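Every protein chain of the complex appears in place save one, which is left out.
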Amino acid sequence: MNAVELPPPVETEEVNYLTCECGVKQWLLTTDHKRIGILFLYTILVFFTLAAVAAALMRIELLTPKGDLLLSADYNKLFTMHGVLMVWFFLIPSIPSVLGNFLVPLMIGARDLAFPKLNLLSWYLFVIGGALAMDAIIRGGVDTGWTFYAPYSTTYSNSHVIEMAAGIFVAGFGSILTGLNFIITIHKMRAPGLTWFRLPLFIWSMYSTSLILVLATPVLAMTLALMAIERIWGVGIFNPALGGDPVLFQHLFWFYSHPAVYIMILPGMGVASEVIPCFSRKAIFGYEFVAFSSVAIAVLGFLVWGHHMFVSGMSPYAGTVFSLMSFLVAVPSAIKVFNWTMTLHRGSISFSTPMLYVLGFIGLFTIGGLTGVFLACLAADVHLHDTYFVIAHFHYIMVGGMVTTFMAGLHYWWPKIVGRMYPEKLGQLSAVILFVGFNLTFFPMFILGGLGMPRRYHAYPPEFQIYHVLSTAGASILGIGYLLPVIYLLWSLKFGKKAPPNPWGATGLEWKTPSPPPKHNFHRTPIVHEPAYNFPPLDAS
Amino acid sequence: MSIPVLPDSASTLAPKTDLILLALTALSVVVMAIVFLPMIYFLFKYRRGRPADRTPLDLPTMKIEVTWTVIPLVLMMGLYAWASEVYLEEETPPLGAIEINVVGKQWMWKIEHAEGNAEINELHVPVGKPVKLTLASQDVIHSFFIPAFRIKQDVVPGRYTSEWFQPTKPGTYHLFCSQYCGNNHSQMIGSVVVMEPAAYERWLAESSPGQTLAQQGASLFRELGCSGCHMGNSVVHAPRFEGLYGKPVALQTGQVVIADDAYLRDCILTPAARVPGGYSPLMPSFQGRVNEGEIFQLIAYIKSLASAPVEGSPP
Partner (left out) sequence: MNEPPAKVQFDNLEQQHDASRLGMWLFLATEFLFFGVLFMAFAVHHLLHPQAFASAVKQTNLLCGSINAALLLTSGLTMALGVTAIQNGRSRACVNWVSLTLILGLVFLAVKGAEYAGDISKGLVPGRHFAMNGEPAAQIFFWLYWLMTGLHAIHLIVGIVMLAAIAWMTKQGRFSARYATPVELAGIYWGFVDLIWIFLYPLLYLIGRVK
């Protein structure tokens, strides 16, 4: 592969991807991966805010055992809205579509993704899908839960199920195109000398995530399409009255949605694997193991969907096989945690904001992962399934894992994205607030689940109240932990200190180009001679 | 009000499940200690600016990686085997259990005892005896969850599922629907009352409707006109039920099935699907004409004929 010499750079520092051609039309028709990343950032923040408001209302309702603030129908619509928007319109696109879009070409030394127009198309598909979902919510909402179990969704629910499914279907194609673009780009467009084992681990995690996006999303799309068709015409594939099988829906749904859980954590692991070496000034411990564990999670993730169905009436012997696979998938996650910890050994550790977020992530993810083992464990799962224990577990993974690392990544690459520094002290403060608020919100739910409190309950027996009050109190702290960064990050856009190309002294190609980067990323194609995280050796001092 | 921390433990299964939960918790604490203690130590010792020996060590990476891959793997396989064994026991009801039928529908539980007693959102059972529940749903998927017994089973429309338990402690316990089933999902709750055997017998007698479930089935059998073909000297060639329940039936296709609850239910709702050998598919479907509770009654009646003398031509 030959590096093509680009024309010599224009020596005015000011022209970068943000400042060139900045009309509305240039933004909406951009094919620049960095701008598309920013378009995604704004869009997902809108969905995050809406979904967070739904969660806040639910938490307020749950302060008292009686359902006295909301009608049960409204409560059901709120948790559906919270789930659908958070899963499909925030978490799945969060790190991949925002940071991944921005960073994949920069990190591998390419000028753009392989198919820039498809990339723009995936944003438009995402927006159209989101608009459909919002329209379904505005016109009265959906009350099936984000899982759309048949036959409730196909026959019994009186809400806008079809439009919501259509929204997810369309947005799903956006995900497929993003994943496809990343895989091809990582395969074919790495800079000279950037071999597979010199890639940053973030790229490995993006690659694994993309594999899941590409291979699982079509199954979801078709399953939701079948569900909608069944609702319109009464097909009967999932309807027992017509000889159909409602459990088949669950198999198809979880065949996508369990791997999708890994879409919601692998990218976070990628961010952690970038941040920890940078703020420890040390190469990551066991690079190959961290890299391959991502791929192992992606592959094993396709074989464990049945652990959502241990009490569904599936054959108990199938249950034992799925349980075995689920235990196995815990191992690569454990490997990552051990390697991150070991990376700290003999490092030079600075507690900058991204590092604080990532340290919080390791704690929360460890708890989330260990409680996942509870749920893989057959006899334990029979008791804990569909209780608050499950809610707590997956929020430790999705919020404690993914949202925390999304914040870490956003702070870590913020200087690169906008060319400005954020106020460090406030950043550290909000990382701590997030950690405290999160634990207070979700830890009581483990106990609630153990006591048998079922999920999706609008009212509950009074002896559970104390834990709900704690959780709601935690949620208000968590809310501050989200608001604070919004304020100071916006502030930094105008008043932040100008960022140098490499404010953290990090390795990696994205730091070898100006902040913010020029339109085509690099003034000349970089050539790589060294492994990833090649920090100068530390000494005795 | 006291703050609950652990759920009631009131079945033979509860201590077995709790032991697994305890082991999992202990394992979690150990793993967290193994991860967090060194992490906190490293964070303190190697924080930037603090003098420390940071010269890179030449560690045997491969050995370390293999160690911390294999140890968790072995531990997990042990837990897996243990929990799976308890689970399989949980899935296998013992012989001679008291059989109770449960119908879930939006948004209530209807319970039918073999003695004919029926109750809504309440389940009375005697202490110390195994109870097997056969679960059916009239509409969507529900889930029958008794936290104090550590059991849960989805109730799926179109098929029977079952779960069993043996209560160990008299008392009143929560009964929840744990699979989201629509608007009043959180109202689909009730209580399980575990009674001393004598009190249970008294309760059965006091709330008795006067007819056992099988007798209720027998009257339904006549009302629906089933008896016209399946009984007496009918001109229609239809299978007889005496001595049928629990026996193998050879189908037209040559396949052999056991005449159990699930097969009988299918025959009532989709008679054409699995016709016994030697008969023509003449029977109309009763889909929409009988509800799940009535099907339970009909099956109870057919079951009660299992030991009756065989009359007429054997199938």
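Labels A and B are assigned to the chains in the order they are written; within every chain, residues are numbered from 1.
Throughout what follows, a residue touches a chain if its C-beta (ideal position, glycine included) is under 8 Å from a C-beta of that chain, and two chains touch if they have at least 3 such contacts.
Since the structure is predicted, the reported quantities are computational estimates derived from the model, not experimental observations.
Residue B:A272 is the one among B:V29, B:I71, B:A205 or B:A272 that touches the chain not shown.
Note on the undisplayed chain: of the listed residues A:L57, A:M189 or A:L440, the one touching it is A:M189. Note that of A:A54, A:L180, A:A431 or A:L478, the residue touching the chain absent from this view is A:L180.
Of the candidate positions A:V15, A:I60 or A:L248, contact with the hidden chain is made by A:L248. When the missing chain is restored to the complex, the residue among A:L18, A:L78 or A:A110 that touches it is A:A110. Contact residues of chain B toward the unshown chain are 253, 270, 272-273, 281.
Residues 1-4, 105, 110-116, 176, 180, 183-185, 187-189, 214-219, 221-223, 226, 229, 233, 235-237, 242-245, 248, 251-252, 520, 525 of chain A touch the missing chain (whole complex, contact as defined above).
By definition in this document, only the chains that are shown with their structure count from here on.
The mean-CA centres of chain A and chain B are about 36 angstrom from one another, to the nearest whole unit. Looking at the complex, you find that chain A touches chain B at residues 67, 72-73, 76, 143-145, 147, 149, 151-152, 155-157, 240-241, 243-247, 280-282, 285-286, 289, 310-313, 316, 319-320, 323-324, 327-328, 330-331, 334-335, 337-339, 341-342, 344-351, 359, 362-363, 366-367, 370-371, 373-374, 376-380, 382-383, 385-387, 447, 450-452, 454-464, 466, 537-541. Residue ranges on chain B touching chain A, taken from their complex, read 1, 3-7, 16-17, 20-21, 24, 27-28, 31-32, 35-36, 38-39, 42-43, 46-48, 51-57, 61, 64-65, 68-69, 72-73, 76-77, 79-80, 83-84, 86-88, 90-91, 106, 139-141, 143, 145, 147-148, 150-154, 156-159, 161, 174, 176-187, 189, 270, 273, 287.
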